[in-house]
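Dropping the structure in here first, questions after.
Missing here: one protein chain of the complex. Every other protein chain is in place.
Right after this comes subunit A.
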Amino acid sequence: MITEYGDAEGANIQAPQAAGDQLGISQRLVELETTLNRNKSKVLVAQVQEAYQEYALMESDIYNQMATGTSRDDIRAIYQGKMLIRNQLFEKIDEFKEYQETLMGEAMKEATGTYDNLVMGLIGLVVLAIVLITGVMLWVIRDTVGTVNSFTESIKKVDYDDLSSIPRMDEDVKGEFGEIARAYNSMAVSIEELTEKEKKYNEEMQEQNWIQSNSVEVVKLYSREVTVSSLAENFMKKLTPIMDGNLGAFYLKDESTGKPYFKKVGSYADEAGRDGFVAGEGMIGQCVEEKRTVVMNDIPANYKTISTGLGNVPPKSIVMAPVMLKDEVVAVVEVASLSGFAPASLKLLENVLETLGIGLANIIGRMEVERLLLESQAQTEELQAQSEELQSQSEELQSQSEELQMQTEELRMMNEQLEERTHDAELKSEELQAAKEDLEQKARELEQSSSYKSEFLANMSHELRTPLNSILLLSEMLLDDEEHGLSEEQKEFSKVIHSSGQDLLNLINDILDLSKVEAGKLEVSFEEVFLDEFTERIERQFAQVAKNKNIDFTVEKSDDVTPIIYTDEQRLQQILKNLLSNAFKFTEKGSVSVKIEKASEKETLGCPLKGQSDAWVKFSVRDSGIGIPKDKQRMIFEAFQQVDGAIMRKYGGTGLGLSISREFALLLGGICKVESKEGVGSTFTVIIPNLPDGYPAIVDMEVNDQVAAAIEQTAEPKPLLPEPPQAEEEIIVGNTTVLTGKTVVIADDDHRNIFTLKNVLQKEGMNVVTADNGADCLEKMKETGQVDIVLMDIMMPVMDGYEAIRQIRSNEGNKELPIIALTAKAMKGDREKCLDAGANDYISKPMKLDQLLSAMRVWLS
């Protein structure tokens, strides 16, 4: 510190530190003074203190000088001035130090003496102690062995088989051994208690086991028995002896009668007990009411007795216990005993009754299930029977429906045939109509040609008659031979020429008449004819002929005939003249007669004017000539017909007479007919009406009648169900009627396909409309209107087949339109898609034309 004071600043800084040091040193000096106990030391320290105080003053002075900025030299002067003080201080300190060191040497000597004395004392004490301890130990050992021996004796006396009483130890022993004895004794007490408890517990366990095993025995019954009565019976039989009971009864609640009634359903050694009771009735009823077990021990003497073979004994105890199920009494068990019930027995009873309710319920439930099962089995059988009945009914319905279907089928067949026949008839009728028209046309033509012919003939006759007249006149003149220039032979020739000419003229006249009639050119004038006069005229006319041929000739007029008849007299006369000429011609001998009478209504039946006149006159010309064979009788009225050629040659005549007569009769509204027998003669009859008003206008319906008759004839029903034609016959080659005239739309983007199909289908007579794609197809269908079938390709541009089919189907009018899809074979699922879209059928490409045509026929049929 001093070496550094030259540094004024450093000293300056260290000043407070030096002040601190001064204080510390002073304090230590004071402390030192107080610790010193020797006077000399105290004096020495006081001297040091004094010296240090002087030094401390100087030090403070120096610090102060430094602080006031006194120069270094001044300070050094102060420091040098005080050098003496400082040295004094050092001397005092050394003196003090020396004194102290001598003091310490003295103390050291004194301490060593004390230590030696102490060691000697200690050795003496130890020897004494060893002697004492050995004595005490010998005494203690002898005492402890005695006590332990007595303890061992008492422990050995313990009987481990019976810990209920354990010998006690003597507790009067003092000290620890007394404690041990007391502890042992208290242990013995607890062991004895424990043993007692264990014994009690074992007994309880035994009782519990007994109860358990017996109740298990009894409870086993619950699951073994299937009916309540057998359970009740066996329950009592089992339980009563176990309980040391001698009498037992089991009452089961029966609610079937409304009020709960407990009915005896099982018993043990029971003979005459009650059959049942209601709740609240008697003790047992009370037991039900209160839902608790009742034990009776003091049984009155008159109570029901227990019978043995030798006599009757009253029971000592009776127990009545309710059987509970869900807080309700479902049964009651009563047991009586001669000996009374052990508590275990009662516990057992309680135990088995606890589950008896459930057991009972189980059995009742089981019985109910069984009953239901039986019932359901019966119902199942009934159902089965019913279902079979139903099934047979359904089968019958099915067969009825099949029959119906068959009948429908038959009906349809009939219908088809009828339709076909109607169609046929229609066709026939059409044909007939056409034929009729044809006929009418022909008739008209014929009529016309016939009238042409007749006209021609009439003209011709006229033209012929003119030259013929010349021939006749000239031949007659030649025959007269007024100049007599002719030879006989020449005269004869002239006669032949004349008569032949006459014949020719007659023929021509007849032809003319006939022609006129046929040409409708003959005019008829109806006027009154006086039949009397008429008859006379006829008679006169042929009287000569009859005479010449030597034949009887009579004319007879009956009285009922009207005297005047309106008709064409000239024609009538001509008819009769013809008939009489004929009669005379073919009669070689016998008679010819004319009869005039009133015609009966029946005789007028064949007349065209039947019913239109009130008076009909019949002229009959009868002869006994050669007669006419039956098969020729119709023929003779035909123009230019005689029975055979030979006759003509024999009898001459033109063969026109009868024709003309018939035609005239018709003109007069009558008829002319013949009855004849070969070799016997003939009767020609003319029936004519009296027509004062002339010929009535009648409808010419002849042709229509004929047509109608013809239709009737052809429409005669065929047998209803003709045998189905044989398969081979049904084959109709090349018939395309189903397709003909139908319109088909083909949608396909392949033009070669379209071209082929179009060709084929057109050959079948179909109208073919083609489209490039679905949209085009829809468009074309709209334009076409009536479409019968569509052939739809599937893969097409713009709109494919599926979409096109869907769109076609979306139109209400096209729901039934057959659409056949043409699908590419390779694509699986195509078919389903087509059908889903609404196609009726599909054909895989490449298609066979026959297959396509077949399918089209099916869908157009």
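We adopt the following convention: a residue touches a chain if its C-beta (ideal position, glycine included) is under 8 Å from a C-beta of that chain, and two chains touch if they have at least 3 such contacts; residues count from 1.
The definition used in the following text is that contacts and distances are computed from a predicted model.
**Q** Absent chain per UniProt: "Urea ABC transporter permease subunit UrtC", "Protein-glutamate O-methyltransferase CheR", "Phenolic acid decarboxylase subunit D" or "DNA ligase (ATP)"?
**A** Result for the unshown chain: "Protein-glutamate O-methyltransferase CheR".
**Q** For the chain not shown, which residue from A:Gln398, A:Gln433, A:Ser525 or A:Gln570 touches it across the whole complex?
**A** Of the candidates A:Gln398, A:Gln433, A:Ser525 or A:Gln570, A:Gln398 is in touch with the missing chain.
**Q** Sort through A:Asn64, A:Ser600 or A:Gln851 and give me the one touching the missing partner chain.
**A** Considering all chains, including the one not shown, the answer is A:Gln851.
**Q** Need a quick check: the contact residues on subunit A for the chain that isn't drawn.
**A** Here the touching residues of subunit A are 391-392, 394-400, 402-403, 405-406, 409, 724, 727, 730-733, 735-739, 831, 835, 840-844, 850-855, 857-859, 861.
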